[in-house]
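Note that one protein chain of the assembly has been removed; the remaining protein chains are unaltered in position.
Moving on, here comes chain A:
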Amino acid sequence: MFVSLNWLKQYVDLQGLTPEDLAEKITKTGIEVDSVEAFGEYIEHLVVGYVKECNQHPNADKLSVCQVDVGDETLQIVCGAPNVAEGQKVAVAKPGAVLSGDFKIKQAKLRGEESAGMICSLQELGIDPKNVPKEFEDGIFVFPEDTEVGADANSLLNLDDVILELELTPNRSDALSMMGVAYEVAAILDTPLHFPSEEVAITDEKAHDAISVHVEDAELNPYYGAFVIKNIQVGPSPLWMRNHLISAGIRPINNVVDITNYVLLEYGQPLHAFDYDRFGSKQVVTRPAKDGETITTLDDEERTLSSDQLVITNGKEPVAIAGVMGGADSEVQEDTTSIILEAAYFNPQAVRDAAKEHGLRSEASVRFEKGVDPDRVKRAGLRACQLLVEYAGGEVLDGVVEYDELNYQEEQITITTSRMNHVLGTQLKNEDIKDILRKLQFDYSQDGETFIVSAPTRRQDIVIVEDMVEEIARMYGYDNLPYTMPEGASKAGGLTTHQALRRKVRSYLEGSGLSEAITYSLTTEERANMLVSPDIEGEHTRPVHLALPMSEEHSHLRLSMIPELLTSASYNIARKQKDIAFYEIGSVYVTEESVLTSQPQEQERLAGVLTGSWLTHPWQQEKKNVDFFVVKGILEGLFTFLDLSENVRFKQATMKGMHPGQTAEVVLNDQSIGYVGQVHPSLQKQFDLKGTYVYDLNLQAVLDTVTKEENYTPIPRHPSVSRDIALVVDEQVKAGDLQNTILATGQPLVQHVLVFDLYQGEHLPEGKKSLAFTLRYLDPNRTLTDQEVEETHNAILEQVKTTYQAELRG
């Protein structure tokens, strides 16, 4: 909402406040002022001139040489505007004037003729071209005939105005009118209001003889008032009205249309004028549209209607989409002499739906959508009639023909001073409340500390006690509210076990060299189905898709974070950032339903991508690229950190999109929880990646398994014994299986088994490999004897021989 301060001043004394100070007060009290802008720039030496003579320029077809009386002198001015003519009153920038864009006006010769100034168009004076009336679009602006010659043109053109742009929240639709803003400002400044009267001179002729009104659906259209005005002369509206419209961003058209728009801005009540003679009947019938019915609207578009939209008809066909736009056939034109003026209350929802459906959000529909002030509907009509009499020569027929089922009343809200103080933490007195209600101009009755407040109909946002709490609070001033801390029973805050553990996991991963990434949950359909972990992937698992995505790029909910992480890796590599080590903790959204009937299961997962070099120390010739074991090592470290290393196994696996030989399923207590491995080279290629490894784990399941060990294990006082063995086995035998067998057989004395060598090649038969282990034997309670160690050692060798045909390497 644009508020012209010159206009506002007509209703309320602004007490000489600067526009900035006023804006600050309005913002702090309730309505955010988005900007304070000078409407135009004050131009020195800009006056009204009278074109006494206008002759063709001797040397230029398109120029005229004018003699212009500017009050104290007559200037010869060369003018290029096609519409310049003798007898016009025009805006003259005299030599010395500076127009916007630092355009200085000087005495000059134009094609051999002296020119002492410039006759200006509105655009040249800084008016937004879209608000310039059509008649002056391609030429100079012409003042009304009665304008005083030599007068300062700045104020006549409202160039000294300042415009506040209000950012209205949905509840403050009362400020969609100049009167509403005036109420607000008067309350803030505690000054009286001066509003125009709505008195209208009427003729003897009865309106109900000229027109009838029928409403079919009271819910869609609870009030319809029709005024009839005859003998209208369509022409330009007065300059001050045009200025006000332009300052509000509305282009002046003609006096009839301008008056309806002016009252819309003044009262917040949209009005519509139909040409009485072109209306097509003498009855106004409002009804729901018929499906498929059409109307050609003012913008010359043919629109197809549907039954949830309200239309105004002449009994036969639609003449307007209620509250949205009028029809072309009954539009007010140059030769219009009689009009039907509509002042109505339309159902907000119906207007909103229709405006949305037709893509027509207008000044009118915006106000109907929010619900107009029922008290001002008819009054706005009267105000328009008054202006039509004054500025369009109209004669208003006696009476308003109306349908009225509006039945509105003011909301009665009971408040008490103590409740206000209880909720706000203030120490207001009854007097303070009274004072605020007076400033707001709310009627009330008082009984001690109890006030029964009548919320005025213009403030439809005030319905319940809390709305009054807000009114009192904002008028009292939030700056005046004390600072207190909550008094209730307090207990220590904190994180849940899960939240605290998750933070520890982050710290561990970051200490291991991973950087946290955050990717989008919404992805493409293809990526939503890519690299889904085997513990999620089921026959019926499918990604959730949006009903109305903005783009294919963000249309489906992910089942894995990996594809978007690969995209991030790829983004970095394209920018020469080649070493990537990411982790992300986030949700995936699992369902088996193709059409959701319940929310998907959201599973918290830990995933990541690593590629490039893992470690480089060039001058010492150290360089290690990321490989499977770098990634596995980080995960093993994590499980050790969480004391789960004994519960986790890595199992050779194959899965779509992953390297068939370098992928492991991660198993926690016999339950699959994710995978780790190299991305399949052909899929890597799609992302322009090489040597890229990923992991994806069900973090929820991992953290749920963590149990906090609270017992201390004493440090053994007896030394452990280490023994190395090298075993020759078939190359298919897994090191992990051998290790497990050794550990299981060696219990309880074998505490730890470590692979220290893998060998394949010379001195070994084809298809065989040698794996070497260090076994650590320990009994915490005593020193082990060689014999004890030997016995266990032999048992182990026996067992691996039986199970894996493992031979000691000679």
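Going forward, a contact is a pair of C-beta atoms (placed from the backbone, for glycine too) under 8 Å apart; a residue touches a chain by one contact, two chains touch by 3 or more; residues count from 1.
One rule holds for everything that comes next: contacts and distances are computed from a predicted model.
S.K.: Under which of the names "Phenylalanine--tRNA ligase alpha subunit", "DNA polymerase Y family protein", "Cation/acetate symporter" or "Molybdopterin oxidoreductase Fe4S4 domain protein" is the non-displayed chain listed in UniProt?
M.R.: "Phenylalanine--tRNA ligase alpha subunit"
S.K.: Where the complex has a chain not shown, which of A:516, A:704, A:730 or A:798 is the residue touching it?
M.R.: A:516
S.K.: May I ask which residue of A:86, A:301 or A:466 touches the chain that does not appear here?
M.R.: A:466
S.K.: Check each of A:426, A:647, A:662 or A:705 against the chain that is not shown and name the one that touches it.
M.R.: Result: among the candidates, A:426 touches the missing chain.
S.K.: Considering the complete complex, identify which of A:94, A:352 or A:383 is in touch with the unshown chain.
M.R.: Here the residue in touch with the unshown chain is A:352.
S.K.: Which candidate, A:28, A:230, A:379 or A:690, sits in contact with the chain we can't see?
M.R.: Residue touching the absent chain, from the options given: A:28.
S.K.: For chain A, which residues reach the chain that was dropped from this view?
M.R.: Contacting residues on chain A, toward the hidden partner: 27-32, 169-172, 348-349, 352, 369-370, 422-426, 464-467, 469-470, 473-474, 478-479, 481-496, 499, 503, 506, 509-522, 544-550, 554, 557, 565, 568, 571-572, 575, 577, 580-583, 586-587, 589, 595-600, 602, 615-617, 619-620, 622.
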